[in-house]
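Of the protein chains in this complex, one is absent; all others appear in place.
Letters A, B and C mark the chains as written, and numbering starts fresh at 1 in each.
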Amino acid sequence: MDLIISLIPLLPLAGFILIGVLNKKLPKGMVGIISNTTVLSSFIISFYLFLSFIKGADSYSTELFPWINAGGLHLGLSFMVDHLTAVMLLVITGVGFLIHVYSIGYMQHDEDYPRFMSYLNLFVFFMLLLVMGSNYVVMFAGWEGVGLCSYLLIGFWFKNTDYNNAGRKAFVMNRIGDFGFLLGMFLIYQTFSSLDYKEVFEAAKNYPKGDPTITAITLLLFVGAVGKSAQIPLYTWLPDAMAGPTPVSALIHAATMVTAGVYMVIRSNVLYMLSPFSGEVVAFIGMITALMAATIGLKQNDIKKVLAYSTVSQLGFMFVALGVGAYTTGLFHVVTHAFFKALLFLCAGSVIHAMGGEQDIRRMGGLKKYLPVTHITFLMGVLAISGIPLFSGFFSKDEILAATWVHSPLMFVVMAFTSLLTAVYMFRLYWLTFHGDFRGTHHQQEHLHESPSVMTAPLMVLAILSVIGGFMGMPHWMSEKLGVHHVFNEFVAPVIYSPKEFILSHTFDFSLLIGTIVALAAVYYFTRKMYVADKVVPEEDSETKSFQKVLANKYYVDEIYDAVIRKPLDAISEMFYKIFDINIIDGIVNGIPKVTNLTASAARMLQTGRLGIYLVVMVIGVIYLFAFKLLL
Amino acid sequence: MAAINIDHYLLLSAVLFCIGVAGVLFRRNAIVIFMCIELMLNSVNLLLTSFSNQHNDPSGQIFVFFIMAVAAAEVAVGLAILVMIYRNAKSVDIDFFNKLKE
Amino acid sequence: MVFLSIPADYIPIAIMFVVAIGFVVTTIFVTHLLGPKRKSEIKLDTFECGIESQSNARLPFSIKYFLIAILFVLFDVEVIFMYPWAVNFLKLGLTGFIEMLLFVSLLMVGFIYIIRKGALKWE
Partner (left out) sequence: MNTIVILSVTGIAAMMSDVFKLKKALFGLSLLGLLIALVFSVYDWGQYATYFNQMVLTDNYAVVFTTMLIGITFLWFLMSKDFFSSHSSASEHYALILFSLTGGVMMTNFSDLTILFLGLEILSIALYILAGSDKGNLFSNEASLKYFMIGSFATGFLLFGIALIYGATSSFNLQEISAYVQQHNGSLPMYFYAGILMILTGLTFKVSAVPFHFWAPDVYDGSPTLVTTYMLSVVKMAAFAALYRLFIYCFAPVYEFWIPVFAIMSAVTMLLGNITAVYQKSLKRMLAYSSIAHAGYMLMALASPGGTSRSALMFYLLAYAISTLGVFNVLYQVHKVTGREEIKSVKGLFRKNPFAAIMLTLCMLSMAGIPPVAGFFGKYYMFVSTLNGGLTWLVLIAVLSSLIGVYFYFKVIIAAFQEPELENTAYYRQPSDLTVLYICGILSLLLGILPQFVAGLL
């Protein structure tokens, strides 16, 4: 049994090698079969493990071989599966598999189809390595691996230089994060003289709460998480990462890469528990990110960009949960988010597919009748992410809000507002894309078609999951009524060190529920009114006047809505996007190489190519050497 | 007259060595530089012989033989390189050669 | 070990210097004294003969000289390794002899290489 778990990552790896080596010699069908079966079989194994956990298994671990043996540090390339890992495995392999299936349809006609599938497999492999490692070094290997893969996949269409740059940007940003992670690792090693989870956490439990070393470690690790999970200030690579093919975006955003940071924090929850300060930092960064990304999402007109910013925002939610200590809740949101975000991206993909590569929602509209399946499934996704009661998103978000309320009401207000914004921009996206009348070219209109079943099937599966997925973690009042417990929390509880309880008065829960329903209803009504009834189309970047046209036939309420909510939000959104996002962050990122270049040109001044100078400098060096020793 | 002990030899060879170094630094003609390097080596030879005399231990002088042999080999190679360069560049001024830089 | 220096140690050197200088000086003087003095027109004329010099005395000489010089240096220097061997010839005995033979044969190989490469051919 313990050995079987090593199959989970190795199968996709085998798939990668097979496809990667044979590359174009394989028939396309074969490629699809190999890549899919490998992931599917690791999903089956993971599911089997999952069942055994439900039956009450504790944890499996296996060591393939001793890996590192240096300075009293003994680490093996060893895997470990506990409850936390089991959940992640299901998400990665499950959603990953669906995305693989989808990719068959989506990438079929790309000349580099085999390369793409092999990369996908590799990506899955590294992600599995990341979550299955039983020590930080293995995790780091996977960590770097997904970074590399994302770079390869974002820059997949390497003919386009912008894509390459986007890929490089992603990589550089991740490296900045990895730097923190690496330092954190070294600090852990120096403190606990081990990097193995078990040993580290056991040793950590003897430390006092708020121990400065632990705080330093957790903060450094969090820097890594910020890079990988696209939080402020290292998040801009994620929207740029839209350059890659849509399935990749789905994979990066839903199943694999960005959840790595969240996973890492949950994995190290023992350490974070010990350092309340780091917790505060995590929560704060998460909150700011969630709010800012949501506001930016309001103004994006690229279907994928909107989803990208919503991902950033949702990740912010997760980190808020982790920050306030609701680790299981955070993980819960990871799972539900994986469902509906994958769904949304794949739907977007099928829309783009139908529109012949068009991504601007201002050119879409009224796709409802052309893409019935996509429409329905997309709607499910929207409902789920906006937290409509009884849809999966509702449960996880509800929990997060509850947790924040317990932690600090102020934070609760911000997060509640943010989740409202989520609903706003998601509905805006939905209406603009699927309702109203078609705004694209005739040429596009003629070619509109529903995607093949190989693409729609995964959509349906994901749609169902996004609808019912939430019931594994029902809020207290509901579970009491039905006599079912919070299955999810109970399942994950073993890996959490002294889990906190976030039980609220039922009245609060209900009021929250009612509030949600009312607010969402309002959002639904206004957005619908605006984008469908009044056919408001976001103004072209060039023309500014059209905004007044919008105001022309408005009800009184609409004007209030405009004045009070929409205009300020637009302003903020604009500001964040224009100033913060573009100038500052990108400035910093592009600045780093510039600085290095300058230093380099300074350094090479010495390299005059004149032998005489070299000899002189050499002797000066010797003199300095002697002087240095004499002075000491 | 004062006793001449090992320190004098040490000083002498050190001075010789420094003269060699100075020559290497301040001359531009490759052949002259080369001679200065030989001077450095010879100062080392002097030092070794005096030390071996001090220690009553012949190995120092044997080492000198090795240095001489190696120096001869270096001379051969060095002159060969210089001839090759003179053929191509018609110059043995070391500052003439600064094509490789940055 | 300290090198004591008593003036007496330097007496031989001093004497040598004296002798050398004395010899030079005396020879110069003596020639002047002994030589007969006859003065005549022809003798006092500036003496001219030979052909006008053609060009700069620094002719680029053949690379062959240079090559041979280098080779000479190499083989010449190798001989120094024979001194310590010669000094303890008896003490080193047969093994020493064989080792030296090995050494020389290696030099020999180098020599054969040179000849076969035609480094010593003059044309």
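One rule holds in what follows: contacts are C-beta pairs under 8 Å (C-beta built on N, C-alpha and C of every residue); 3 or more make two chains touch, one makes a residue touch a chain.
Predicted model only: the values in this text are computed from it and were never measured.
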- Item | Missing chain: touched chains present in the view | A, B, C
- Message: Touch as defined at the start, partner being the missing chain; which of A:Gly210, A:Pro409, A:Pro494 or A:Gly609 qualifies?
- Response: A:Gly609
- Which of A:Ala14, A:Leu183, A:Val414 or A:Met460 contacts the chain that the document leaves out: A:Leu183
- Task: Extract the touching residues of chain C with respect to the undisplayed chain.
- Result: 106, 109, 112-113, 116-117
- Message: Take the complete complex as the reference. Which residues in chain A touch the chain that isn't displayed?
- Response: 20-21, 23, 65-73, 77, 115, 137, 140-141, 144-145, 148, 155, 158-159, 164, 167-168, 171-172, 175-176, 179, 182-183, 186, 189-190, 593, 596-597, 599-601, 603-604, 606-607, 609, 611, 613-615, 617-618, 620-622, 624-626, 628-629, 632
- Message: Touching the absent chain: which residues on chain B qualify?
- Response: 6, 10, 13, 17, 20-21, 24, 30, 33-34, 37, 40-41, 43-44, 47-48, 51-52, 54-55, 57, 59-60, 62-63, 66-67, 70, 73-74, 77-78, 80-82, 84-85, 88-89, 94, 97-102
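The working rule: only the chains that are shown with their structure count from here on.
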- If each chain is a node and each touching pair an edge, is that a line, ring, star, complete or other? line
- Which two chains have the most contacts between them? B-C
- Task: Find the geometric centre of each of chain B and chain C from their Cα atoms only, then give the gap between the two centres in Å, rounded to an integer.
- Result: 21
- In whole angstrom, how far does the Cα centroid of chain A sit from the Cα centroid of chain C? 85
- Sequence positions of chain C contacting 2 or more other chains: none
- Residue set of chain B touching chain C in the complex reads 1, 3-5, 53-54, 56, 58, 62, 65, 68-69, 72-73, 75-76, 79-80, 83
- chain B residues touching chain A - in the complex, by the definition given at the top: 21, 24-25, 28, 94-95, 97-102
- Message: Residue numbers of chain C touching chain B in their complex, please.
- Response: 1-5, 7, 63, 66, 70-71, 73-74, 76-78, 80-81, 83-84
